[in-house]
Structure formats: C-alpha cells, structure tokens
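Attaching a single structure in structure tokens format; questions to follow.
All protein chains but one are shown in place.
Order of writing sets the chain letters: A and B. Residues in each chain are counted from 1.
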Amino acid sequence: MAEYAIELKGITKRFPGVVANNNITFSVRKGEIHALAGENGAGKSTLMNILFGLLVPDEGQIIINGKEEKFSSPRDSNRAGIGMVHQHFMLIPKLSVMENVIIGQEPGTSLKIDRKKAVEEVQAISDKYELNIDVTKKVGELSVPEQQRVEIIKVLYRQADILIFDEPTAVLPPHLIDEFCDILLSLKEKGKTIIFISHKLAEVMKVSDHVTVIRRGEVIGTRAICDTSIDEITRMMVGHSVDTGRKSRADIKPGKEVLSIKDLHYTNVEGNEKLKGLDLSVHEGEIVGIAGVDGNGQEEMEKCILGLFKPDSGQILFNGEDMIGHTVKERRDMGLGYVAEDRQKESLVLQYSVAYNLILGQHYLPAYSKHGFWLKKDAINENAEKLAKDYDIRLANIQVAAGTLSGGNQQKIVIAREANNDPKLYVAIQPTRGLDIGASDSVQDTLIRLRNENKAVLLISMELDEILAVSDKIAVIFDGKIVAVVDAATADKESLGYLMLGSKKGGNE
Amino acid sequence: MTISSKQKDILQQFLISFIAVLLSLIVGAVIILAMGYNPISAYGALIKGSMGSLVSLTMTLKTSVPLILAGLAVAVAFKSSAFNIGVEGQLMFGGLCAGLVGIYVPLPGPLHLAATILAGMLGGALIAFFPAILNSSCNVSVVISTIMLNYVVQFFVQYCVMGPFHGATSAPATDPLLASATLPNILPSPYQLNLGFILMILAVVLIYIYMNKTTKGYEMTAVGLNRTASEFSGINVKKNMFMALLISGAIAGLAGGIEISGSLKRMVNGFSSGYGFSGIPIALMARNNPFAIILTGFFFGMMRSGSFLMQATVGVSSDMVGIIQGLVVVFICLENLIRYYMNRRK
Partner (left out) sequence: MFEFISYMIPTTLRMGTPIAFTALGGVVSERSGVNNIGLEGIMTAGAFAAVVGSYYTGSPWVGILFAILTGILISAIHCVLTITVGAKQAVSSMALVLLAEGICGVGVEAFFGQSGSSAQVNNLPTTGFLASVPLIGGFLSHLSPFVYLGFIALILVTLLFKFTRFGFHITAVGENPTMAETCGINVHRVRYISVLASGLLGGLGGAMLSIGQMNLFQEGMVSGRGYLALGAVTMGRWNPLLSYGSAMIFGFFDALQLYLQTIPSNPIPSDFIQMIPYLAILIILAVTSRKMKYFGITSGGKPYTKYATEK
C-alpha cells in the first residue's frame, strides 16, 4: 500500500501570458485532511481542475495511490476515485436529492431505473455519514448548506476515496461552519482522504492535518498543523511586504464626502443576505480601496452603486442625494464613472469601433449628438483621437473594432471613457486584471491622476498589492460589511490579511 | 494598400453570404436534376423571366419592393436581437388597414394617399405592439407571440375581406381603392413600377440613417450586440427592443400598404404569399445591412418573378424558390463552419 493518496510532481500549467501553476509538488497522505491555502488567483483552482480532469497540465505527474494517472475528463478522475464538491453546486433544483445523486450511475436496467433501491442506497450514505438529508426531497427545497451535503453524498455515491472541497465554507453561515467541520472529521474517520481549499484559516487550523500554501502559482511550503500557527500561514500566503510599490501622489486634503453608503442590506434571489449593513464613505480627492476575499459582498455592493441591484434597505448618498430609485442612466448623469469587472462582457461592444465604444453611455450628450438624436461623427472621432493619444491606446485607427485590440488596450478604452465625462465618483473594479505591467501601471496612474484632480475614487480589487499601492484609505470588506478602515500609507499587509480572512487580530472591528 | 480589419470583416461576411447562396443554388440544381430537368436551362429561364426584357425587369423590381421591405423589417428587429417572425401578419394587417382607408375614408387629393400609406404603417405597428408589450411586461418570447399573431391576423383579415368588407365581385377581395388612394406609376405603360418603389428606397435610406447616424440606432445596435454592456452603460434594453419591434412592424405594414395601394389596388385575402417569411433569409443574407437588403431582396424578387417562366418553359415548379430560400438559411446557419474553413486555409 502506498503511503500517499495523491502525489503531485512538478505540475506546470501555462495560460497565454500567465503561468498559473509553476512546478507544483506536494503530497497528500491517505486518510488525512490536507488544506490548500492561498490568496485569490494564487493558482489553487487551476490545480484542482487539473486534479479533477477538467484541465490537462503542460508538465508534471499525477500519482494516485502510487499509480501514475493521466486525466483528460472528469470521468477519468472519477474512475481513479476522486470526487469534487464544487463551490458553485452542480445540482438540478427540480429533481430530488436521490435523482441528483444517481445521475450517470443509475441502479436498475436501462428500461427501468430502480428508484426504490436508489433511495435506499442514497439514504444509507446520508445516514452512514450523518449528513441528515431526506433524499426524497427536491433539491430546490433544501437550504444551501443542505445542498452542499447533497454534493458530498453525490461524491460518496460515486465511491470516491479522495474528496476535493473547493471553498466549502464560503457558502455557509458562520454558525454552520462548526457543523461542517464535524462532517469533514467524520469523513476522515471513515477513511476518506480530503483536500480542503480555504481562505478561512480558523477552519484550516481546526480540521486539517497538513496545510500547503500556494502563492503566485508556486508552492511556498507544507506544514503540519501542529507545528504551525495562523501567523505563519498568513505570512506564507501574503508574502513579506518588501516593497509595496506605493504610488507617489500630490499631497492634498480630501474634500467633501461624495459617496456615503449607510447600513446597506441586500439579499440575493437565492435568499442569502450578501450585504449586512455595509457602511462606506468616499471623499473628494481620495482613493478608497476595498480589500477583501472574493465573494464577501463586493459584487453586490458594486451593483447596488451602479443601480443594477436594488438593496433591501439602507442609503446610497451621492453628494447628499439618495441614488436608490434612480436608473443607471440617471446615476451616470449625476456623475458616476464605472469601470466594470469584465470589460468584454460588461463594458464594451466588441463589434463596435473604438470611437463608438469611447462614447457608450455618453452618446446622447450634447458633445456627441445634436438634440440627443443625430450622432456627431466628427466630434465622436475627434474625441476618440484625443483619448487614444491621452491614454496611449495603441491601434491602427479609431475605426477598428474594439474586439480586435489587446486586453490592455481594451481596458484603456473603458478607463478613458469613464474618466472622460467629468465623473464625481469613479468606481473601478479589478481594473488591472489580466493586464501586463505596462498597462497596469498606466491604469493605476489614471486613478491617481483622477484623485489629484479632486475626484472621489473607489477601487475594488482582489489584489492586495494593488490596493496598497494605489489607495489613500483601505476599507476591508468581510461577510457583507466593512470591518475596518485603515490609512493605506501605514497599513501593513499582514494585518490586512487577518482582517480579510475574518480574523479579529490586527485590527479593530 | 492594406485593407483595414473592418473592411476585411465586411468582405468576409459578403463572401460567406455569397458562398451560402452559391451552395444553395448548387443543391437546388441537384434537386432540379434529380427531378429530371436541366438545371442550366431552369436557371436560365429564371434569369430570362426576371431580367430578359425591360418589362420583366420592372416587374421584378415591383415584386422586390415588398420583399425588400419585409427583409428590412426583419433586420431592424434583429438588430436589437428580437426575432420578429410576425412580419407576415404585420404586413397583411397593414395591407388591410391601408385598403380600408383607401376605400372608406375619402380625403382630398394626395392627403388620401398619404393617409392610406400611413394607415398601413400604423396597422403593422399595432400588430407588432402586442408582442412588444408582451415581451417587455410579461417576458413572453417574441418568437412565439409573433408567430401566433400571424394566424390571428390571417383569420381576422379573412373575416374582414370575406365578410363585412367583401367587394361586389365574387373574388376574395374588397372593392377597388378609390383612385386618389392608389400609388401612381412612375414609368409609362407597359412598364409597371409605381411610387411604392420610391417609398421603399426612401424607407431603406431612412432606416440606414436611423440605424447608423442617430443615437437611437446606436443604442438599438448596442443592445443587439451586447445586452449586458448596454445595461451597464445605462441603456434601457427593454425599451429599445420595444421600439425596434414597433419600427419593424411599421415597415412591414408599409410593405402591405404599398402592395395593396400600388400593385393590387384592392385588398385581397391572403395577398402576401409569404413575403414576411422571405424577409428572414433576405435579412440574414444581407447581414441586416439596409443597402445590402436591396440586393438580396432583389435576388429573391428575381427568383419569384422569374420562376413563372421557369415553370412555364422548363417545367420546374415555382416552389423551387421556396427550397432555395430554405437552403440559404441552412447554409447561413453553417456560417461558423464556413468561417472556420476560410480561416484555416490562411
């Protein structure tokens, strides 16, 4: 018998322009709970998708139970005994728990699925692992934590011995996390091997035997839990703050308050409360950076500000006027510039020319149209020529389709357009994601310039380095609330890391 | 000289449409051959019948008018990503409204003609209004509601023409329109081309201007190309789809009005013979470009008007045109595949 359930040796996966996994090597013992920790974008998901057969690595070996395997689809990894509990559940709400579990491996004959036997088998799994699910219920009637347990049953039904959990506690309310940890421990007791991906170090410390930390696609190290501390793991995750690369800026005093969010609550369609009384304030002449782990309410806050989501309660004051109830267009007219997260889906019409994209959402303004009806082609082109020059958008000419440009140049279009209409508040979401260093720098410089011009800037980013480099103030978002606001000039990465991960140490709540 | 990527793109789209038509004609030829006819003489008769003489050419132009307008109607809705299959019904209802105003609402001089044409447009827009409102307020799929309305309109028109407004003759038609409500010929006899042709050109130009030179067209196209980005930029997506459907219906109604007031000069039950459905391949082939629609619409007009000679001299059924129409859509659907092979060869 091999000692290790999983051995990964030298796994490397490259995407165009990025090395997502670089020479990753670590091993998971049989029957242990092995945590995989790392910041967003560190390469954990890529690694797990490789292990699950959704991605094929460029280099390296996967050894399962002492035998080298090559996975080209989830079917292959299933066969090797690997099952995955996805962060976004793969379930069909309309069907019963039992039906969701047995898909693809139904008992009985092809003419008649043996539903009675299926119910018995699936219920037996639920009972054996004390998952407490009525398998005849429809999945849609179950709560999110219960659905997660259905995913676990599904994996167990497929006789997986190695279970991968992708951010399992992200969907759980705090009071159920202990219960979930018990489930993990009970699975371990029954001989399963578990890989557990998480940001939440408290749980990692509680249930894991070992933890491997990944940063920027590389393994930083593996520690036995008994030999390490939250402090050490945090340091490993965020790295040593050698040089924050903080951007120089004009020394100006913040002016009056432009954006003021008060006690904002928002519940999504699934009934989860994603914003739980969020307060935030942004003044003229300052950049407020929102630091936080993905999924703590950033998206909901952004969309409430833009006007795509309607909050349950609370206020979003813009220069003293409540924006709630106003349409997106009205908010933009009031002076909101908004750089959306996904430039291709949310910000650009890829088939439109660069010139046309540079006026999207402003096309009806007198600058570009006569009586709001006739497009002024000359003015539109002049505007495009000017912005292309000012923002160094590199293109053959302004009439080429935006879709033909590189990501960096596409982003510059969005940055330029949103800054062009004299915004009072400039919201930028992940503005440098996927960009090379040159383009990133130029985007960040624009944010600083806007701030120096006395605009209010709100920067939302998963990259702590960026937040530290660009912001004046840093607001940490956790679990639908701003849990701390600190001065960026004196903030240190480590204590921010604690706050972002929900730990109370290092900051005041 | 280097060509810009935009021109290259247009060129490629043109090529794809051209290949699609070519493939349709080839498959059509195979079918003709299989039926025991000579495809070359069949296509020859098709061309001769539609463009062999000046008289037949003007006939073809006249036939093309409602086709081009139907294509334009489909294209406008398509631009905002609404699939309007109800052009047929909107066109018929427009014809009915135009006919009734032309017969029963005597107005002085050119006012009467204007009112007749306008009634056609309003009628078409009214029929498009229902799917538009059902879509924006109740989320009903435009495809299903426009199709269903085709049949409702068909029966309603049938009732009107065969019932209360039935004419003096036994034909399934109303009485003739008053002379003041008919579109005058713009060419001397025997060449048949009426003012409707000019109206059609006008409509094409206006729609081109609307779609390309105005903020409204800018918004509508943006909605069709990227709904999410439009929403993020503050454009009202539902309002734009609503407007696009109304305009589409009005153009369809214009086609019906011109057909009644220009060609038939009375309201005839079931006069449309599938103009609205032909509009779909016409718009698809032209990539929704108004000026290209004149070309593709003319191509279909050619097939329609030439098909009679083809049937009379070669014996191939005029319904062959319908098959080619369907084949064009099939091959346009294969666009991705054609594009794939075109790019691979490079």
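Keep in mind that, in the parts below, a contact is a pair of C-beta atoms (placed from the backbone, for glycine too) under 8 Å apart; a residue touches a chain by one contact, two chains touch by 3 or more.
Treat the numbers as computed from the prediction; the structure is a model and nothing was measured.
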item: Candidate in contact with the missing chain, chosen from B:Val152, B:Leu187, B:Leu264 or B:Leu295; value: B:Val152
item: Residue among B:Ile47, B:Leu107 or B:Val143 that touches the chain left out of view; value: B:Val143
item: For subunit B, residues in touch with the removed chain; value: 31, 35, 83, 85, 130, 134, 138-141, 143-145, 147-152, 155-156, 158-159, 162-163, 274, 277, 280-281, 284, 316-327, 329-330, 332-337
item: Touching residues (missing chain, whole complex) on subunit A; value: 49, 53-55, 72-75, 78, 90-92, 94-95, 99, 103-106, 108-113
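In this text, only the chains that are shown with their structure count from here on.
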item: Where subunit A and subunit B are represented by their mean Cα positions, the distance between them in whole Å; value: 48
item: Interfacial residue positions of subunit B with respect to subunit A in the complex; value: 4-6, 9, 213-216, 218-219, 221-222, 225-226, 228-236
item: Residue numbers on subunit A that touch subunit B, as the complex places them; value: 306, 308, 327-332, 338, 340, 345-353, 356, 360-361, 363-364, 368-369, 372-375, 377, 396-397, 399-401, 404
